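What you see is the complex with one protein chain gone and the rest in place.
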Amino acid sequence: MLKLENIRKSFGGLKALDGVSFEVNPGEILGLIGPNGAGKTTLFNVVSGIFPSDSGSVFFQRKNITRLPTHQIARLGIFRTFQNPSIFEAMSVLENLMVGNHLQGRAGFFSAIFKPPWERKEEQRMREQAQAVLKGIGLSDSADAAAGSLPFGKLRMLELGRALCAEPHLLMLDEPAAGLNQRETEDLTNFIAGLRAKKITIVVIEHDMSLVMGLSDRVAVLDQGRKIAEGAPQAVQHNPAVLKAYLGEEDWIKSLRR
Amino acid sequence: MKRDAVIWAALTLLVFTLPAFVHSPYYYSVLIIIGIFGIVVLGLTMLIGYAGQISLGHAGFFGFGAYFSAVLTTRFHLDPWLAMLVGLVATIVLAFLLGIPTLKLHGHYLAMATLGLGMVLQIIFKEEVELTGGPTGLTDVPHLKAFGMVFASDQKFYFLVWIFLLVLYGLSINLVHSRLGRALRAISSNQTAAGSLGIPVNRLKLLIFAVSAGYASLAGSLYAHYLSFVNPSPFGFLVSVKLVAMVVIGGSQSLWGALLGAGLLTALPEFLAVLQDYEMLVYGAILIVMMMFAPQGLAGILAGLHEWVKNRDHKKNAQA
Amino acid sequence: MPKPPFPCLEAGVGWHNQLIQYLVTGITTGAIYALVALGFTIIYNATEIINFAQGEFVMLGGMIAVTMLAGLGLPLWLAVILAIAATMLIGLAFERLAIRPVRKASVMNLIIITIGGSILLKGAAMLIWGKDDHPLSAFTPAPPLHVFSAVVTTQSLWVMAGTVLAVILLHVFYERTITGKALRACAFNPKAARLCGISVERMILFSFGLSATLGAFAGVLIAPITFTSYDVGTMLGLKGFCAAILGGLGSNPGAILGGLVIGVAESLSSGYVSSGYKDAVAFLILLLMLYFRPAGILGKRAEKV
Partner (left out) sequence: MKKLAIVIVFAALAGIVAFSVANTAEKATETYKIGAVIDATGPQSGLGEPEKQTLTMLADDLNAKGGINGHKVELILYDNENDATKSVLLAKKLVNDDKVIAVIGTTTSPTTMPIVPILSEAKLPLVSCAASWKIVKDPDTQQTRPWIFKTAQSDSLAVSKIYEWCSQNKISKVALITVSNAFGDSGLGELKRLAAEFKIDILDEEKFGDQDPDMTAQMTKIKGTNAQAVICWATGKGPAIVAKNLKDLGMTQKLIMSHGIANQKFLDLAGDAANGIILPAGKLIVADQLPVTDPQRKLLIDYKTRYEAKFPGAKVSTFGGHAYDAFMILTDALKKAGPEPEKLRAEIEKTKKHAGCGGIFNMSPTDHEGLTKDAFVMVQIQNGKWELIK
């Protein structure tokens, strides 16, 4: 479904990605792990077109999307969340979700200003769709609240919900559990597991190993801009290269062994 | 949406009942000027408040419309309405072309670039003497006519300007409460996130820049026909600043707030005129104080009051 | 009468004879713009605020010097020092009263606040000094010098020397003094600076004082050339802003270079294109720079703009 070939990206002298290749299969959940600075977020940014790679290609459903601008990549059904939830703070919770819906509508400038009946129907449909997602993520009570006023845990859910509104084929989650407490993390894990049933392909970057190992069909490991391992969660846990990469990070080794 | 529709209806009511109380053409002319600036400010609010892009050069587009109307009607004897339309289209095309490189910039760089564009436009108005009449300006711009009526008197022109404003206000309300309006607010909040959701960020910024320039151009045409005179001085940097100040003082997050700002900053100097030489001092102080204590503008103050009254009622009810 | 594109060429006068004069003139005005631009840069580096009231500091410096000199009959050096000191105090007061309370405000609101400050200072100056232009005599009244084929007035030399002096002092200040290093640290990373025990608030206050000082210095230097009046600051402020952006916002050498480029461009376009369009030429250069190299001549390329 998604195929990366030899992606390279550097910032100044720093090689953030140094020839990364891997593939994501339709319907699977791929965990992307690695120490801090391994290049995981950069990889997401390259795939979603936020900054283009220096060399290498990205294919989505056999189409080369390497040089496409962000919004056109989204148009193909690739959506993501961010490490720091980047919700639209001044807008209400429901409006945030309706922005997620953007590609489901087609009203342009003239239909926006003259509001023909079909545009009203479309608005109504988008609103209902957003409300359905709102219910799904359990935020129905705060539909009209300013998104900026939500507690952190709910922001994460809102951002996830916003991406879901877009009806993604491929969903990329950048540390969805960071900053969440135990309980919220469990809820989130269950929620993501539920998405599998909707046939959404998911790539998830996560430091919380229980989440990654519990959810992922496969795991890929990045270190210093290179892919050092890929495979089933159990196999990766005992891969010597992975252990070496995490060397010195005692907690990580512990969490890997857990 | 609902609240905006109510305010629109209330404003419409006000516009059509006010003449029962206004007898002096002087007050009409103040209202006309408020209406003209109000039209510019409607567009600018969508650009600044909704899409989050600053422009310190909109007086240039305002002037572009005014000069198109004045030049085409006096030198080429075009029908005023046609001239207005040509000016509108030309301004939109110009803003679109200039916007392509300009809107890639952010923050202070965008402010500087738009400021530069405005300056260059004003210099052109000054220097192309053959066409624009230079600093002396062009006189005897004809009156607008429609349905066998000449918009010469202040009262008639008042209705014309405010009907224009009400229509544009209505269209703007529709726009900001649409899919595109939400996308614009998303852009103003976080461009990267907006783009990742499939919103064509650059294209929408360009669109709203061109639309706001179009509003300014229409207002400029009306201005030229109202004064039946144009010269370069009302289209300079300080007027661009005044326009932005109207938006920000009124409250850039809402269209009606910005209209309030246009009203206040146009009418205020009329009242401040008694202060004579102190006017500039007071104007500067108002800008600073407003931004310090009411960064959300007049609209913010009113919303706060509304909230306060609601809460108080709530408490009363709870106690009862 | 249609104007030939290069009248002086057609008149048979060697264009290069005048070129040096244009350059000298351009460098003089450019040095003024550079000083104003430096003021923008100092504040921008410490706060990321563009201070639209910068031009008013220039005006205040000139006006206060005129008052001290002509009104109170003080000697020139004392008048200059007092004018600069008074303007510095006004700069400090401006920061404390109008900027510090709103440090967290949006770019837009800060722009409006500094513009408000500019209008306020201008309004106050009009009340105090009236609307007239005021002359200030040249520092050293001597006949102009002849350098190659160009004429250089002594006051131009003062302006150029003053700019060089300001640049050297600033450099020494930033590189050699604790306060200067602290200010640089704030510019580089306010959070880290705070952790190192640097009071960011004090540094911001300091930057306004320093910027006002520079502005006043520029104001005093140019008053003998261009006179001074309550409204002299607006255009100088805009040109200085232009120069700061052209050179690369936040870069001190960039501000100097930006100022010189704009000054020389204006002078050359007056000479070889059209004096009516010289300001347009300056702004067009700026726009092209923003479009093709938004970080400015000496700005950091990687900087997000």
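Note that the chains take the letters A, B and C in the order they are written out, and that residue 1 is the start of every chain.
In this section, a contact is a pair of C-beta atoms (placed from the backbone, for glycine too) under 8 Å apart; a residue touches a chain by one contact, two chains touch by 3 or more.
Bear in mind that the values here come from a model prediction, so they are computed numbers and not experimental data.
S.K.: Among the chains present in the display, which ones are touched by the chain that isn't there?
M.R.: In the entire complex, chains touched by the missing one are B, C.
S.K.: Which residue, B:Leu13, B:Ala146 or B:Val289, contacts the hidden chain when the whole complex is considered?
M.R.: Of the listed residues, the one touching the omitted chain is B:Leu13.
S.K.: Thinking of the whole complex, not just what is shown, which of B:Val129, B:Ala146, B:Val289 or B:Leu305 touches the missing chain?
M.R.: Final answer for the missing-chain contact: B:Val129.
S.K.: I need the residue numbers on chain B that touch the omitted chain, in ascending order.
M.R.: Considering the whole complex, chain B reaches the absent chain at 1-2, 5-6, 8-9, 12-13, 15-17, 19-20, 23-26, 29-30, 33, 126-127, 129, 134-137, 139-140, 152, 154, 227-229, 231, 233-234, 269-270, 273, 276-277.
S.K.: In the complete complex, which positions of chain C touch the hidden chain?
M.R.: Contact residues on chain C toward the absent chain are 1, 3, 7-8, 11, 13, 17-18, 21-22, 25-26, 28-29, 32, 126, 131-133, 135, 137, 144, 151, 153, 222, 225-227, 229, 231-232, 234-236, 266-268, 270-271, 274-276, 278-279.
Rule of thumb we're sticking to: only the chains that are shown with their structure count from here on.
S.K.: Would you mind pulling out the distance in Å between where the CA atoms of chain A average out and where those of chain B do?
M.R.: Measuring from centre to centre gives 41 Å for this pair.
S.K.: If you average the CA atoms of chain B and of chain C, how far apart do the two points sit, in angstrom?
M.R.: From the centre of chain B to the centre of chain C is 32 Å.
S.K.: What positions in chain B touch 2 or more of the other chains?
M.R.: none
S.K.: At least two other chains touched by the same residue of chain A: list those residues.
M.R.: Nothing qualifies.
S.K.: Per the contact definition, I'd like the list of chain C residues that touch chain B in the complex.
M.R.: Against chain B, the touching part of chain C is residues 44, 50, 98, 101-102, 105-113, 115-124, 126-127, 234, 238, 241-242, 245, 249, 274, 276-277, 279-280, 283-284, 286-287, 290-291, 294, 304-305.
S.K.: How about chain B: which of its residues touch chain C in the complex?
M.R.: Counting only chain B, the residues touching chain C are 48, 54, 101-102, 104-109, 111-113, 115-117, 119-120, 123-124, 126-127, 237-238, 241, 244-245, 248-249, 252, 277-288, 291-292, 295.
S.K.: Which residues of chain A touch chain B in their complex?
M.R.: Residues 48-50, 69-71, 74-75, 79-80, 82, 86-91, 95, 98-103, 105, 107-109, 111-115, 119, 122-123, 126, 162-163, 166 of chain A touch chain B in their complex.
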